[in-house]
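Dropping the structure in here first, questions after.
Every protein chain except one is present and positioned as in the full complex.
Moving on, here comes chain A:
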Amino acid sequence: MPSTENQGSSSPFMSFGRSILSIRREQVHSMEANHDPNTQESEIELFLQLISKRFHDLSVVSADELLSLAWMRKLLDAFICCHEEFRVILLNNKVQVCKPPLERLVAEFFDRCLKALDICNATRDGIEKIRQWEKQLEIVLSAMDSRQRTMGEGQFRRARKALMDLAIAMLDEKETGSIFSHRNRSFGRHQSSKDQRHHLPGHSRSLSWSVSRSWSAAKQLQSIANNLVPPRGNDISATNGLAVPVFAMSYVLMFVLWALVAAIPCQDRGLQIHCSVPRHFSWGAPFILLQERIMEESKKRERRNSSGLLKEINQMERCASHMTDLVDSIHFPLTDELKTEAGQQVQEVTLLCEALKNGLDPLERQVREVFRKIMNGRTEGLEFLGSVNKPE
């Protein structure tokens, strides 16, 4: 179903989340009660609250909205917003940032940023793949468009062919997604026409443009998550508390990338990464919730082998499956019942295609924007970190 704005009213998680939030916040406040408020403290506090708020809002959406295109864009929005704030914190505290131990922590953050760039690029490829699937669906729509003429055998055959191609394409993605063996699709003059007939239209399906053949999203994510641990007490005090926002931003980065990889088809996706959830930070609560919800989604029977957890992918799979059943059960003359059902399904697919057409381009633009922001932030930060760090 096309995603709607979050009504926020009926989610059972919301009150649960809120209560945890309030408990945790009290704990944090009591921890920080000893300190006198000063600009740096409030700046950090505000930042953590921002993270908490933005991701809380994301975590309490309805099941329909979670992992939809619109939700993904909100997720990336939240990331950009937090990243900007973090940038400001770094700029405001340049002197401290250039001293150990904060300097090392910030340098590690920028290392993670670098790794994030490849994931952004791989996501663009994934979005392109979804576009390809959507185009297949458009063929189905074009075939089943009953406005043009009465539905005939030819149209159903055309639809069936397109649906088969779509199924193969999506299956293909799952295969290359998990094994990354490159199916050898050779072309050339010497191929027999017989082979050509069996040749699938997706010659280039396994061509990846944005990352190398051996690149793995799962490995990349894991390397970002490695050593991502909450700062120790003496680090926090040695850095006037700045170690905490650095950790928080690093965690947010990792989480958002993890969610992206979970949702969008990526080369060698994997959802299992080893990273400690920041349980004792109040801002960590929404992430715990989100992670649970997303993992739950991935374990559902129908989604276990999905090439991506994006809601619209699920919808595509379901629509395609229903449509295939319908088309397979067609016999002439058409009953009114079949006609109605066909009409309904066509309507469903039309709405889905609309949503995809309207949602994929903006999502791609936003991924690119995330890429840009991460890259610029890193360049800027490395400049004032200076030549203290070893070359990469």
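Criterion: contacts are C-beta pairs under 8 Å (C-beta built on N, C-alpha and C of every residue); 3 or more make two chains touch, one makes a residue touch a chain; residues count from 1.
To be clear about the criterion, contacts and distances are computed from a predicted model.
The chain that is not shown carries the UniProt protein name "Exocyst subunit Exo70 family protein", picked from "Calcium and integrin-binding family member 2", "glutathione transferase", "Exocyst subunit Exo70 family protein" or "Histidine-containing phosphotransfer protein". For the options A:K53, A:R87, A:K115 or A:K174, the residue in contact with the chain missing from this view is A:K115. Residue A:E138 is the one among A:D57, A:D77, A:E103 or A:E138 that touches the chain not shown.
Although one chain is not drawn, the whole complex shows that of A:S62, A:T123 or A:Q155 it is A:Q155 that touches it. Considering A:S212, A:Q272 or A:S329, the position touching the chain not shown turns out to be A:S212 (whole complex).
Summarising the interface, chain A meets the missing chain with residues 114-115, 117-118, 121, 124-125, 128, 135-136, 138-139, 142, 148-150, 152-155, 157-158, 161-162, 185, 187-189, 191-194, 196-197, 199, 201-205, 207-213, 215, 220, 332-333, 364-365, 368, 372, 375, 378-379, 382-383, 387, 391-392.
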